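Here the complex is missing a single protein chain, while all its other protein chains stay put.
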Amino acid sequence: MTQQPKDTTEYWRWQEYHRVRSEKSWSNKDVITAGIDVGSVGSKAAIMIDGDMYAWAVTRTGSNSPDSAKKVLGMVLEDTGLQLDDIKYTVGTGYGRVNVPMANKAITEIACHAKGANYIWGPSVRTILDVGGQDIKAIHCDETGRVTSFLMNDKCAAGTGRGMEVFADLLKIPIEDIGKVSLSLDEEPEPVSCTCVAYAKTEAVGLLRKGWTREKVLAAYTRAMAVRMANLINRVGLEKEFVITGGQSKNMGIVSRIENILGVKTLPSPNWREGGLDPMIAGAAGAALFGKALYAKSQGS
Amino acid sequence: MITHYGYIDGSGEYFIVIDSDKCSGCQKCVQQCPQQALEMVTEFVDLEDKNVAAVSELHRKKIRYTCAPCKPQDNQTPCVLACEEKAISCVWKPL
Partner (left out) sequence: MVTTAGIDMGIQTVKIVILKDGEVVARAKAFSGFEPTKAAEQAYAEALSAAKISSEEVSNVSATGSGMDMAPYASGTVSMMGADAKAGVFLFPSARTVIDVGAEEARAVKCDERGIMMDFVVNERCAAGAGAFIEAMARALEVKMEDMGPLSLKAKRASPINATCVIFGESDVVSLIHRQESKPEIARAVFDAMADRISSMVHRLGINPDVVLVGGVAKDVGFIESLKRKLGLTILVPEHPEYAGALGASLTAASRVKGDHK
């Protein structure tokens, strides 16, 4: 029997990057604030000048939250000319928010996500589905980005970013292609009845042996995950000004299926690949905006 | 802010719903809950920190089991009855 060379490709690995809007400039008179969102899978940072986005960064969260916060803050400051001392107020958010050492305050990610979505998509946003690495949140907010209703799912990997990473590895499809591949069939297969990611490891292999293509397996699972997510949104109340944030907002397979199930289109997202705001940084953006408001409050204005 | 604690799965819908805008922070529900499933948490609203009742972190993932002994079908659980502000409700729809 010939030994297959071991495949060491990290199919789950997604792009880490930072971006500066070089067309903007800052001076010492500006209120420069930072938002740091340490999620279970990704860490995000945003720097704002007087409440306007200047720079952001996205990286993978390591095993230690304070280190991840420092790393992403270091990344976001690159090429900005800013020093740590120039930042007037820093807000930490996300799953690791209490472990952001440089933060002046920690605020829950729910409040930050709604605020950030309001900034990225504008005041018409009412329903936000945040699909993060470790959980799925359905948020309903008002025109100021204030949360009115909120629901978080049971801690289960099905449909989360972590679950998708497992699929990428299992089917040997780079994670950034997962959405496209899942949509490459002419006919949508029935969703699988069991969404458990741990069982999928064995069940997907069984389906492949039965002659299913990788595309069909992926489509059937993505469909099942989308059904789960759509159920959560219906509970908090769906309005047509609807957006998806978090890492999975980049998964077209998830986004288009949710739209199809709910019968509602998401508001068009900025193109993050071409310098537009990244839907993944909604939490960090909201945190930086709260930073600005809290700084103003602390100055008594 | 209305927070829905619980979940929907193949066996039905299970939610404890708390409206923190109505919550006065009196803690009566926390004292009345026979399962010690409620606690006070800090919520950030309108740039202020407010102390409000919430389902504790420990019980958030197993509401269906934690709350089962109260037999909430009629929605008159100790937490719901304890709240003078009517900030708590529950939804219990097993299939």
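Observations on the model:
The chains carry the letters A and B, assigned in the order they are written, with residues numbered from 1 in each.
Please note the rule applied: contacts are C-beta pairs under 8 Å (C-beta built on N, C-alpha and C of every residue); 3 or more make two chains touch, one makes a residue touch a chain.
Quantities reported herein were computed from a predicted structural model and do not represent experimental measurements.
Note on the chain not shown: across the whole complex it touches A, B.
Only one of the listed residues, A:Val166, A:Val236 or A:Leu277, touches the absent chain: A:Val166.
Only one of the listed residues, A:Val197, A:Met229 or A:Ala282, touches the absent chain: A:Val197. Touching the chain that is not shown, out of A:Cys156, A:Ala204 or A:Leu218: A:Cys156 (per the contact rule at the top).
The chain not shown here touches chain B at positions 9-11, 61-62, 64-66, 68-69.
Residue positions on chain A in contact with the hidden chain: 63, 134, 154-157, 162-163, 166, 193-194, 196-199, 206, 209, in rising order.
Just so it is clear, only the chains that are shown with their structure count from here on.
If you average the Cα atoms of chain A and of chain B, the two centres end up 27 Å apart. On the chain B side of its complex with chain A, the touching residues are 1-4, 7-9, 13, 15, 43-47, 60-61. Residue ranges of chain A in contact with chain B, taken from their complex: 107-108, 110-111, 146-155, 231-232, 235-236, 290, 293-294, 297.
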